[in-house]
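One chain of protein is taken out of this complex; the other chains stay put.
Labels run A, B and C following the written order; every chain starts at residue 1.
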Amino acid sequence: MAELATLYRGLRLCRRFEEVMAEQYRAGTVPGPLHLALGQETTAVGVCAALRRTDVITSTHRGHHHCLAKGADVDRMVAELLGRRTGYSKGRNGSMHLADPDVGLLGTNGIVGGGLPIATGAALGLRTQGRSDVAVCFFGEGATSTGNFGEALNVAALWRLPVVFVCEHNRFAELTPSSTHIAGDVYRRAEAYGFPGERVDGADVRGVLRAAEQAVARARAGEGPTLLEVMTYRWSGHYVGDAAAYRDKAEAAAFRDGDPVAALRAELAGLEADAIDAQVEDLLAGALERALAAPTADPEDLG
Amino acid sequence: MAELATLYRGLRLCRRFEEVMAEQYRAGTVPGPLHLALGQETTAVGVCAALRRTDVITSTHRGHHHCLAKGADVDRMVAELLGRRTGYSKGRNGSMHLADPDVGLLGTNGIVGGGLPIATGAALGLRTQGRSDVAVCFFGEGATSTGNFGEALNVAALWRLPVVFVCEHNRFAELTPSSTHIAGDVYRRAEAYGFPGERVDGADVRGVLRAAEQAVARARAGEGPTLLEVMTYRWSGHYVGDAAAYRDKAEAAAFRDGDPVAALRAELAGLEADAIDAQVEDLLAGALERALAAPTADPEDLG
Amino acid sequence: MSMKDLKFWQGVNQALYQEMERDESVVLFGEDVAGPGGPYGLTRNLHREFGPDRVRDTPISEATIVGMGIGAAAVGLRPVVELMFFDFCMLAMDQIVNQAAKYRYFTGRPLPLTIRTMSGSGGSYGAQHCQSFEAWFGAVPGLTVVMPSNARDAKGLLKSAIRSDDPTLVIETFGLLTARRQTPQDPDFLVRLGRAEIRRSGTDVTVVATGRMVDRALAAAEQAAVDGVSAEVMDLRTIAPLDRATVCESVVRTGRLVVAQEATSPFSVAAEVCALVSEECFDHLRAAPVRITACFSNVPTPPDLVEARAPSVADIYEAIAEISRT
Partner (left out) sequence: MSMKDLKFWQGVNQALYQEMERDESVVLFGEDVAGPGGPYGLTRNLHREFGPDRVRDTPISEATIVGMGIGAAAVGLRPVVELMFFDFCMLAMDQIVNQAAKYRYFTGRPLPLTIRTMSGSGGSYGAQHCQSFEAWFGAVPGLTVVMPSNARDAKGLLKSAIRSDDPTLVIETFGLLTARRQTPQDPDFLVRLGRAEIRRSGTDVTVVATGRMVDRALAAAEQAAVDGVSAEVMDLRTIAPLDRATVCESVVRTGRLVVAQEATSPFSVAAEVCALVSEECFDHLRAAPVRITACFSNVPTPPDLVEARAPSVADIYEAIAEISRT
C-alpha cells in the first residue's frame, strides 16, 4: 500500500491546486468555468494510488483531482485553466477538456456520463492488445441516471472487461440533491449485472485505496468490472461563484470539519507534513508564475 | 380474473392473425417486413387482460399481439399490413408503426427501447391528470441493454409512476441469443432501483395475468412501477423469411410442443373452442377480404 | 397594449408563467428547472407558483426527458421540456427525431410538445456546451424549429410553441439571455410560428440573420447607412418551416443577400437560405450571396477566442459594403 506521505502529498496537491485556481478565478484570470472537487480528493488519490502510469482513466467536468492524481503535469494544467498557450490544449479549452494520454488521462468531459462508454472501450482495447492494464471511469452520482450508465455496465459485465467504475457520490448534481437523481442505491446496480458493487467511505483515503486495489486486481486478473460508490461531499458550489444556497449549512459545515486531508495530515510527523506542504506550494507557485507569464490562447490555434 | 374463453379467444386471435399475415407475406401482398410473436401470445393477452381501455401501452417492432390484445381494430390492422388505404395509417407504414390512441395503443415502434421513456411519460401524464389509469411498456429482452431502459426505470422509481415494464424475453434479439445481450437477470434490475421485479412463466397465460393484475393494482394504488420478465420463446425467425438457422432445432421444437395456446384450448369444452376458432377465422377472413378489396396506399397520403 | 423592457430570460419566464396560468395542462420538466428555477434563472418562481406536479426537476436523462414529454403529451398534457444546452440534445435525438417528429404521421394525432434548449457561445463553456446545429432539425419533417433573437420574440414564439399542437423545438441563445427589448405584456400576445421579421428595411442588400447575429446585423446596417448603403435586416426567427416568401420577396427587391449566423458555414441554415435564394431569385440576384458565419472549428473557451471565431459587426459590415459594390 502506498505510503502515508505519498497519499498526503497527493491529497494536498489536489486541495491546494483547486484553492489556488479558485483564487485565480476570483481574480479574473480564469476564462472558463471551474468545478471544484474540494472535499472529494480522497476518491481520486485513493483510486489512482492503485494504478500505474499505463492504466487509463476517464474523468468529468469536475476532474482536476483525477488529472493530478493520475500524474498530469501541473504546469500544463494551470496554464490550460488560465487560457495560456502553454496549457494542455494551448489554452483553448480549459478545465472541462483536459487530457494527457501519455499518463493515461483520456480526458475530463463536459458531458455527464460521456466517459462511461469510452472507459469501457479503453478496457476492451487494453485487453484485446494483451495488456494487463486497466481502465478506470470516474463519474458523479448524477451520471448514474444517464443511459450510458446502464449500457456500459451491461457490456462491461458481458465481456468481463478490465474496468473499474468509480462513482464519486458527492450528494449533489448541479443545484439539486442526489435524492432528485437516484432511485435505490448506486452500488447495488452492479449486482443486477452480476458483478460486485461496493460502497466506500470517502473520508478514509486508505479505505478507498484498499477497495480500489481489490477492484483493480480483479480487473487485471480478467475477473471483470467492479463498481465503487465513494461517499463524499461537495464542499463548494457546483462551480466557483455558486453560493450553493440550496444546501444545508450545518451539513456542509460538518463535512468541512471532517476534512479527510487534515485528518491524514494529523497522522504525519509535523515536520514531514510541513515539508510536503511547502513543496506543494512551491510547485503551484512556480506553475502559476510560469503560466501567468505565458502568452494567452491564440486564435491561430482554433481547431 | 378474465374467463378462460376470453383468454383463449385472445390467444387464438393473435396466433391466427399472424399465421394469416405470414401467408399473405409469402403470397407477396405485404409490402413491409413482418416480425411475428408466434409462441409469445400469452404475454400480450395475459397482461392486457389486466387492463382497461383507458390504460395505455407502448409496443415494439414485434407488436401485433400487443395491438390485438389491447383492442385494436382487426380490419384496420390487416389493411395497414397489406398497405391499404383503409389501414390505421392509410397503408403508408405497416407493421412497425401501428397506433390507435383511442384504445390506448400509443404505437408499435421501429426503435428498440424507443417506447420506454414514452410509456414512462404517459404514466406521468395519467397521474398528473388525476386519472387512475396506468401505462404498460412492452419491450424485448434486447431492449434491456439500451440506455433508455436504465433511464426509464430510474425515473419511474423516483416518481413512483403508474407504469408496468413488461420484458418479453423470447431468447433472441434479431440473430443472436439473449446471452449476447444480457448480463445478470433482467427481473433483478428492478431491485437496484428499489421496486419489485418478477420473472413469470410465459407458458401459463393465467400466471402472466395474475402477475399483471398485481403490478397494475400497485400502479393504480400509487405504489409505483413493477418490472415483469415474461419468459417465452420466439417460434419463428426474426422476421418472416428468416430461417433462423442460428438456433437449436430441438429447443425450438420443444417450445412448439409446449404451445401455450393449444394448452389453454385443451381446457375448454371442445365445442366452445371450435366456436371460438370459427369466430376468429370469420373475423380474419372478413378483414382480409375487405383489405384486399381496398385501394393500396396513395402517394397523396405521404406526410 | 402595455409594454415592458425585458431581458431575454425574462421573456421566456413570462411566457411560461402566462401559459401555465392559462392552461393547466401545461407542465414543465427538465434538469434544475424546479427548485433552483433553472441554472440561468429562466424558470424562476414557476415551481413555487404552480407546484411540484406541474414543475419537476428530472434526473440527467435527456432521452427520457423528451420521451416523457411525448408520452405525457400523448395522454393529454401540453408539456414543455428543457434540455439545458443544445449539445445535450444529442442524447435525445432518437426521441426528438424518430419519435416526437413522427408521432402525428404514425398516429394521426397532435403532439403538443415544446422542447426548449439553449445554443450558441457566450458562456465560455467550450466545445461541448456552445454548439449551433439548428440546421439539423430543420431537415426533419414534422418538427417546427424557432430561434428567437430577443426578449419579445422569445416570449411570443415560446407562447405560440406551447399553444401549437405539433412538436416545436425552441432554441434559446445563451449570448442573449440578458439582452433587452420592449415586450408586450398582454397574455394573448403571440409571435406567429413560421414568420421572419424585417427588423430594418432597406433597398440595396438583404441581410438575413439568426439569433445573436441579428443585433450585430442591425449595427452593421447602421454603419453601412453612413456610407449610403441601404441594408434590409431580416430576423429569420423560425428556422423550420423557413419563411421562404419573406426571404425571397426581400431579395427580389434588393438583389443581394448576406446571411449572418453564429453557426459554422457548411450544411447550415445559411446554406439553406443561399440555396433557396439562388433557386428562387436567380434572375434578380446582382451579386453572389455571402455567408458570414463562425469559422469552421470547435467552440473554444476563452471569450476573446470565442469572439474571434464568431462573426463580428465589422465582418457583417464589410460583407454589406463589399456586396453593395457589385
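Things to note:
Simple rule for what comes next: contacts are C-beta pairs under 8 Å (C-beta built on N, C-alpha and C of every residue); 3 or more make two chains touch, one makes a residue touch a chain.
Note that the structure is predicted; figures quoted are calculated from it, not measured.
Only one residue from B:Thr6, B:Thr54 or B:Thr176 touches the chain missing from this view: B:Thr176.
When you scan B:Gly10, B:Gly63, B:Gly91 or B:Gly224 for touch with the missing chain, the hit is B:Gly91.
When the omitted chain is restored, the residue from A:Gly46, A:Gly63, A:Gly114 or A:Gly194 that touches it is A:Gly114.
Residues 63, 87-91, 93-94, 97-98, 102, 105-106, 127-128, 131, 133, 135-136, 138-142, 240, 242, 263-264, 266-272, 274-280, 282-283, 285, 287-291, 296-298 of chain C touch the missing chain (whole complex, contact as defined above). Panel shows chain A; residues 56, 58, 89, 92-93, 97, 99-101, 106-107, 109-111, 114, 116-126, 128-129, 135, 147-148, 151-152, 154-155, 158-159, 303 of it touch the chain omitted from the view. The chain not shown here touches chain B at positions 31-33, 83, 91-94, 96-97, 109-114, 142-143, 145-147, 173-176, 180-182, 246, 296-297, 299, 302-303.
By our rule, only the chains that are shown with their structure count from here on.
Each chain gets a centre from the mean of its Cα atoms; for chain A and chain B, those two points are 45 Å apart.
Distance between chain centres (mean CA atoms), chain B to chain C: 40 Å. Centroids built from CA atoms put chain C at 36 Å from chain A. Multi-chain contact residues of chain C (touching two or more other chains) are listed as 58-59, 61, 63-64. Multi-chain contact residues of chain A (touching two or more other chains): 145-147, 180-182.
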